[in-house]
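Some notes on the structure that comes next.
Here the complex is missing one protein chain, while the rest keep their positions.
Letters A, B and C name the chains as they come in the text, with residue numbers starting at 1 for each one.
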């Protein structure tokens, strides 16, 4: 399941989405707002998405992961809006029969999300702000 | 933190253990009781541990992971006793600044647990039972 | 024959132009490359962005894709999700 939401991400709810009696392994990756970027203190992050395309690109990534690994259930949840330190920006959950597949699929999904999904994050510092990756 | 317990593993509680304001990435691996082994239907699993040594061996693995990756917080929780299908047998949670470290450390910990920690699991089938890995 | 399209802007491109959509007048047969050239001319600040892709109807588009007035067009600056 693919979700793009302004609401806080609920890990327990996400877990339920990916439960399966055939699953022996679940890997859950959380991208979290941390309090600094290259030692510059971060106040908060602001995420913006091109919603329709963000969802379809995340779906493509999930479909591609499905062809590469025997995935039983998955969930991809991406947050948008203003996020405070410690909040979850993205959750990837993958359930498989065996653990190597869960780890590899989960990592593939987050790595690819960061490359192709039209979501942008602005770091707001105490003294300024910056769209991540925007400048050379 | 290392925990060996007969109680069900609480993912939300484990999450709290590894929260850190410096964390940008959290990887959580769950080993779950699945309903079959090589297509033979499983009724339940029974886990037994040499408690004192299981804890010290898990601590060694955590310490070793700490020397290899910049881990901010971690938790390792292993269940023992009788587990039904869908229940969590083991939870590894690792918080790091960057995602590659979280994935690698988490995978290292679960892979090594399966090699060195004196915990044994008996698969109980509808028609018999077997200690996993015991026979050639 | 000219046609007019709206270009959706996000993130750094919206901040640089101060607008979330830009109306662009295109010549018949204009493609994605033409659109980008025209935008760069009208908004020189866009040149400072590390890379700028174009999505047409929700899909990344090559520069030789011909645009029509019904297309949903978006500028995609470097993404930074996750």
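The rule is simple: a residue touches a chain if its C-beta (ideal position, glycine included) is under 8 Å from a C-beta of that chain, and two chains touch if they have at least 3 such contacts.
None of the values given here were measured: they were computed from a predicted structure.
Engineer: Could you run through the displayed chains and say which ones the absent chain touches?
Structural biologist: When the entire complex is considered, the left-out chain reaches B.
Engineer: May I ask which residue of B:52, B:66 or B:98 touches the chain that does not appear here?
Structural biologist: For the chain that is not drawn, the touching residue is B:52.
Engineer: Which positions on chain B touch the chain that was left off?
Structural biologist: Missing-chain contacts on chain B: residues 31, 47-50, 52-54, 56, 78, 89-90, 110, 113-122, 131-136.
The rule we apply is simple: only the chains that are shown with their structure count from here on.
Engineer: If you average the CA atoms of chain A and of chain B, how many Å lie between those two points?
Structural biologist: Computed value for the inter-centroid distance: 23 Å.
Engineer: Return the distance between the CA-based centres of chain A and chain C, expressed in whole Å.
Structural biologist: 26
Engineer: Which positions in chain A touch two or more other chains at once?
Structural biologist: Touching at least two other chains: 31, 110.
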